[in-house]
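All protein chains but one are shown in place.
Labels run A, B and C following the written order; every chain starts at residue 1.
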Amino acid sequence: MKAIVVTSKEVGARIKEINDAENYGEVKIRALYNGVCGTDREIVNGRRIGITMPPGKQETVLGHEALGVVEEGNDYFKKGDLVMPVNRRPCNKDINCLAGRPDFCETGEFVETGIVGADGFMREFWLDSPRFLIKVPHELEDIAILAQPLADIEKSVEEILNVQRRLIWTCNDGTLDCRKVLILGTGPIGTLFSLVLKSYQFDVWFVNRRELNTEEQTVVDTAGLNFFNSSRGYDELISKVEGFDLIIDTTGAEAEILNPTFRMLKRNGVLGLFGFPHTGIVSMHANDVQNFVLNANVIVGLVNGQKPHYQQALLHLAAWKTIWPKITSSLITRTVRIEDPDSVLNVLSKKEPGEIKVRIEWK
Amino acid sequence: MKAIVVTSKEVGARIKEINDAENYGEVKIRALYNGVCGTDREIVNGRRIGITMPPGKQETVLGHEALGVVEEGNDYFKKGDLVMPVNRRPCNKDINCLAGRPDFCETGEFVETGIVGADGFMREFWLDSPRFLIKVPHELEDIAILAQPLADIEKSVEEILNVQRRLIWTCNDGTLDCRKVLILGTGPIGTLFSLVLKSYQFDVWFVNRRELNTEEQTVVDTAGLNFFNSSRGYDELISKVEGFDLIIDTTGAEAEILNPTFRMLKRNGVLGLFGFPHTGIVSMHANDVQNFVLNANVIVGLVNGQKPHYQQALLHLAAWKTIWPKITSSLITRTVRIEDPDSVLNVLSKKEPGEIKVRIEWK
Amino acid sequence: MKAIVVTSKEVGARIKEINDAENYGEVKIRALYNGVCGTDREIVNGRRIGITMPPGKQETVLGHEALGVVEEGNDYFKKGDLVMPVNRRPCNKDINCLAGRPDFCETGEFVETGIVGADGFMREFWLDSPRFLIKVPHELEDIAILAQPLADIEKSVEEILNVQRRLIWTCNDGTLDCRKVLILGTGPIGTLFSLVLKSYQFDVWFVNRRELNTEEQTVVDTAGLNFFNSSRGYDELISKVEGFDLIIDTTGAEAEILNPTFRMLKRNGVLGLFGFPHTGIVSMHANDVQNFVLNANVIVGLVNGQKPHYQQALLHLAAWKTIWPKITSSLITRTVRIEDPDSVLNVLSKKEPGEIKVRIEWK
Partner (left out) sequence: MKAIVVTSKEVGARIKEINDAENYGEVKIRALYNGVCGTDREIVNGRRIGITMPPGKQETVLGHEALGVVEEGNDYFKKGDLVMPVNRRPCNKDINCLAGRPDFCETGEFVETGIVGADGFMREFWLDSPRFLIKVPHELEDIAILAQPLADIEKSVEEILNVQRRLIWTCNDGTLDCRKVLILGTGPIGTLFSLVLKSYQFDVWFVNRRELNTEEQTVVDTAGLNFFNSSRGYDELISKVEGFDLIIDTTGAEAEILNPTFRMLKRNGVLGLFGFPHTGIVSMHANDVQNFVLNANVIVGLVNGQKPHYQQALLHLAAWKTIWPKITSSLITRTVRIEDPDSVLNVLSKKEPGEIKVRIEWK
């Protein structure tokens, strides 16, 4: 069958016929769409560190975001059902993996399809285990591919809410609507974070060092978000808002971007790290540390959504399609067909301006 | 303004002009719809026990389910916004009420608009506090009135999930999809429970002592539920399913209906009581008690959704409108206009066959 | 070696030489004490239902309460260390068992040493796994045998606190000292429950149908408990206390004893079932069920402490030895030596008046 593969020796992806890709179970799935993300491009461009091939192989199928249709199933996953696979798979050696939560794997021996030690889903067919499949309503076929990146965000919010069970974090009406969130970055991840947090009723502030473009402005207006241009620092924002109960970094920019955030955290506030800064140093002065302790602040690293988070992501996508159709119709910014290999290889190697989610169509 | 009122002296509701109804805050709201439920009918028919008038009054405005539009608001609730009020209001004497959770009020001194000690919302206008208002997306105007009864169910499911934090209740894929639920009763409450629990990914079994009618069958088929006719007992069901992790009684029938449920609870299973049996006795034999203890079972009384549960209800309604449009379009079974007083008084006094939700329109 | 055994064919226990008892790991333990409890006597007297022999055997070593000394150990359990074994052992098929919590086993395939399918500890030596051993401070050698029954109670309290996480159950000073507990039964289990709950700062009420004897009065006075004689019903108590946030049944008497408890539960209150009634029927009238639902009450079955609960039990015993020495010195009511077989067989067949804990000494 046709597949998109990368090798451990050469930079770049290739579309080719393969016949020995890894399978994971008894449900046969035909690919409909693959999502493309920054990790795929890092792999294709040879900038991702660490061996990513399956054991004993020098080539692997790319792709960890997929939507497919069941060709041969079981009592629960029936022929014709839409399904998505979970990409991180448990080591089954520690209790969190046994509980289906390799996002908290303790051994580090999990695999990630298309990324770490296991073949991915950019191929016509694969066999998978029901344990790692999520059923997708047909009504969401057009946007369901977003559920994979969205799952990471759903997991992040679940984790933050669990961390805050150390105190009473709900407001005097039992909700979260008095809690202010600052999201650093208005890219795809920042956008999805803002929509999820708004769905949890947070008061969401979006920040970037420039004005919003038209598409971003539509998101802000439709979902009832706030925006602040931080090109001249945060002083004006702080004077207006006083501080934030939650700050999320989605930028993956220089580490220094985090330095001003410590002063913007309210008592009991949380700084969630989602992006991976590639350069720089976070500097926390003794004075920042003192305030951090006195204010009972928390910093938490946020990584990897699992099956329950895909389910929550699909629930949110379904709800947004009803209440924010203008947003959901704009999140898939480009679709390229596998029959058009130049476009496929092109989207796999570089991000386009304004991109939120690009997908490859196999139908 | 026009209002629907009941008095402490006479049975029956009246539509009349009033000018001194209670208000609760600074946001002025014009009524769009009121929902009608069994409690309204009990009050109208004089079968509800306990004084329900506001302090010092002998007449009260009926209605605890309402959807309105803001006429005069504030920075958050703006003119033209759709809003719903919460019906139970805190005593603010105990910590749960102060935390916006009068569903766990300890003093019993809460009020319930249109039911216990406070004027309700079956009137052209009222003033309310932002603390008790929920913003409703315009895209949900057609079905939002369902959020009030649905909130009670959302709270129930939240509470059951909290109770089960005593153990690891998620399955080996981190989800709840291996957990089997039995719902006693296929009426409006049973139907809404099944949809909520299915949205949490439970394996839902619906039970009634007769075959399903066409509308019920549509719900079962669309949402992927299971149905069992219990007219000849539960033996066949038990042989098929072994037991249930959760059983919910929504019938409000004779208490004896609960007797066979003890034998159907799996280890660590929960029996949730939502309905109010009016007659009969639950009999739990010493042997049932022994098994209940050995199996670490729980029985929990489920009552009253609050503001966070209205929010969750609206999220579910929005999602269902996308994925189960056949169901959401069938849940409002009748709308009567306030200009048609005979129909209004009629729906307030008796339930119609096949009714799920009846509403009164004020527009 | 010498052991106390029971067989599947005959009633009664025998002290005899055996050489093929089951072992569970690599740590060799020499017995110091065994505790005797009601379950042992049920087995000895042939009144316990269900097969209790290890697989393929017609004889089993009795005893699930033991304190021993390590003869041959490992880096953590060193020669000379005092240790206790956990009696229920996981099936390792479900996630709770894998997590070391067979108290929430889902398969029912756990074993219980000396009770269900596994040899017990009334023998000179056994080999055990570190996973099932608890280290005991030498300073507690005299009373540590109490940690086994106490562990069941520690688990019960942990579970009740987890169940009550459905609301804010702490008082306005952050503690539990405003919460009133009623304990039915002043026997050994009732006594231990009262001490544990008092250590969690509950306001504890002890109830029996007669006046307290001298030993019971000492416990009440020393630990600051309250006592009520219920021989003429509960009316006087209710008029004084209004209601209870927690009621625990430890009696194992007729099921009818539970009937009046429903009316004594406060809003959000919990009824914990620990005892196993052998006869009778609990009758919950429709009216009781309505109040149970409206008051958001819970009934929970409480069973089996595990390793973390033995640890908590030992912590409590150590603390009580400092603050309540009069109580701890009176809890072991009799010690019989294995060299005195008549006394051993006697305590294994019947309970003595005033008994709290009887133990068999092997030293």
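Here is the rule we go by: a contact is a pair of C-beta atoms (placed from the backbone, for glycine too) under 8 Å apart; a residue touches a chain by one contact, two chains touch by 3 or more.
Keep in mind the model is a prediction, meaning the values are calculated, not measured.
Visitor: Which is it among A:Met84, A:Leu176, A:Leu195 or A:Leu302 that touches the chain not included here?
Guide: Per the contact definition at the top, the residue touching the missing chain is A:Leu302.
Visitor: Which of these, A:Val11, A:Ile51 or A:Leu167, touches the one chain of the complex that we don't see?
Guide: A:Leu167
Visitor: Given the contact definition stated above, which residue among C:Ala318, C:Ile332 or C:Leu345 touches the chain not shown here?
Guide: Here the residue in touch with the unshown chain is C:Ala318.
Visitor: Which residue among A:Arg30, A:Lys266 or A:Lys351 touches the omitted chain?
Guide: In the complete complex, the chain left out is touched by residue A:Lys266.
Visitor: Under the stated touch rule, tell me which residues of subunit A contact the chain that is not displayed.
Guide: On the subunit A side, contact with the omitted chain comes from 95-96, 99, 101, 103-106, 108, 159, 162-163, 165-168, 170-172, 254-255, 258, 266-268, 273-286, 288-290, 292-303.
Visitor: Just the residue numbers, please: which parts of subunit C touch the chain that's not shown?
Guide: Counting only subunit C, the missing chain is touched by 98-101, 131-132, 137, 139-140, 168, 170-176, 199, 201, 306-308, 311, 315-316, 318-323, 325.
Visitor: In the full complex, which bits of subunit B touch the chain not displayed? Write them out.
Guide: Interface with the chain not displayed, on the subunit B side: 95, 98-99, 168.
FYI, only the chains that are shown with their structure count from here on.
Visitor: Compared with subunit C, which chain's mean CA position is the farthest off?
Guide: It is A whose centre lies farthest from that of subunit C.
Visitor: Where the centres are mean C-alpha positions, what is the separation of subunit A from subunit B, in Å?
Guide: Here the centre of subunit B sits 35 Å away from the centre of subunit A.
Visitor: Roughly how many whole angstrom separate the Cα centroids of subunit A and subunit C?
Guide: 48
Visitor: Among the residues of subunit A, pick out those that touch two or more other chains and give their numbers.
Guide: 98-99, 168
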